[in-house]
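Up next, subunit A:
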Amino acid sequence: MSREISAPVMSRETMLSTIKSALGTPREATAIPRNYRLETNQQNLTALLEERISDYRARVHITNDIQKTIEEILERLQIAKIAVPHDLPETWLPNSVEKIIDHPNLEPRELENAQAVITGSKLAIAETGTIVLDHSAHQGRRALTLIPDIHICVVFERDIVDNLPSAISRLYSSVAAGQPITFISGPSATSDIELSRVEGVHGPRVLEVVLVKLEPDL
Partner candidate 1 sequence: MPFINPTTYQKAAKIALENPQLRRNLGKATTAIREKRLKVVAELPDWQALRDAGAAIKENAMQRLPELLLQLEQSVQKAGGKVHWATDALEANNIVSRIVKAHQAKEVIKIKSITTDEIGLNDALKGSGITAIETDLAELIVQLAHDHPSHILVPAIHKNRAEIRELFLKSFNIKPEDLSDEPRALAEVARRYLRQKFLTVPVAISGANFAIAETGTVGVVESEGNGRMCLTLPKVLISIMGIEKVLPELRDLEVMLQLLPRSSTAERMNPYTSLWTGVHMGDGPKEFHLVLLDNGRTKVLADEVGRQALHCIRCSACLNVCPVYERAGGHAYGSVYPGPIGAILTPQLIGFETDHAQSLPFASSLCGACYEVCPVKINIPEILVYLRGQVVEQKSGFFNLEGTALKSMAWVFMDVKRYELAQKAARVGQLPLAKNNKISSLPGLLAGWTNSRDLPSVPKQAFRDWWRENKGKS
Partner candidate 2 sequence: MKISLFITCLNDTLYPKTGIATVALLERLGCQISFPLEQTCCGQMHLNSGYQAETLELVRRFIEVFETEDAEYIVSPSGSCVAMVREYFTKVCEWAKDTALETRAKKLSERTLELSEFIVGILKLEDVGAYYPHRVTYHSSCHGLRTLALGNAPYTLLKNVRGLELMPLENAESCCGFGGTFAIKNPETSTAMLSDKMRCILNTKANTCTGGDNSCLMQINGGLSRMNTGVRTVHLAEILTQTEGGA
């Protein structure tokens, strides 16, 4: 049974009118009760974040010396070549490592040559052990934190919030500016085999978090 495809405008009008008649006489929309916790009284957010991220089998290093910590991680994991966003502070990196500096025209394939990627972050959510990137300062585009198998992510203590409502309110301006947002809660995983969360598949299978206690010296 063949059919003419309706012109796009017709479908739009048809759908809107069908929806309106389905709803019948307009009534006042349900009020939304927001009696959930907008913020918590959680005291030690740093400790909670460390605990929750570790639960996902990611490693957390609490430090006040970014460069030293990153150097240790690179050595332990035997990483010689890293990818970085173009605006990553020089002071974060040891001199010895080979860098691929990301730019919008860099082919994703090139990023495969990097063993690890190092970025900053926008904020972190302690309750759920989540790091959030808005892909602005020090974070690079989305492909950068996706293709290399190891992601080393710098999180500043001052950017840790307690729960999701706190996080979403802080992300509003990024979203309004059109930034994409990526929530990362542990390394890549799958629950598809017998419903148990196991080893990762496509995203970085190793996540190392550098949790910084001091104000950065930019």
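Following the convention adopted for this analysis, a contact is a pair of C-beta atoms (placed from the backbone, for glycine too) under 8 Å apart; a residue touches a chain by one contact, two chains touch by 3 or more; residues count from 1.
Regarding selection, all candidates are chains of the complex that A comes from, given by their letters.
Bear in mind the structure is a predicted one, so any value in this text is a computation, not a measurement.
Within this complex, subunit A is touched by candidate 1 out of 1 or 2.
Looking at the complex, you find that subunit A touches candidate 1 at residues 3, 5-6, 8, 11-12, 14-16, 18-23, 27, 29-37, 52, 55-56, 104, 108-109, 112, 125, 127-130, 135, 141-143, 146, 163-165, 167-169, 171-172, 175-176, 178-204.
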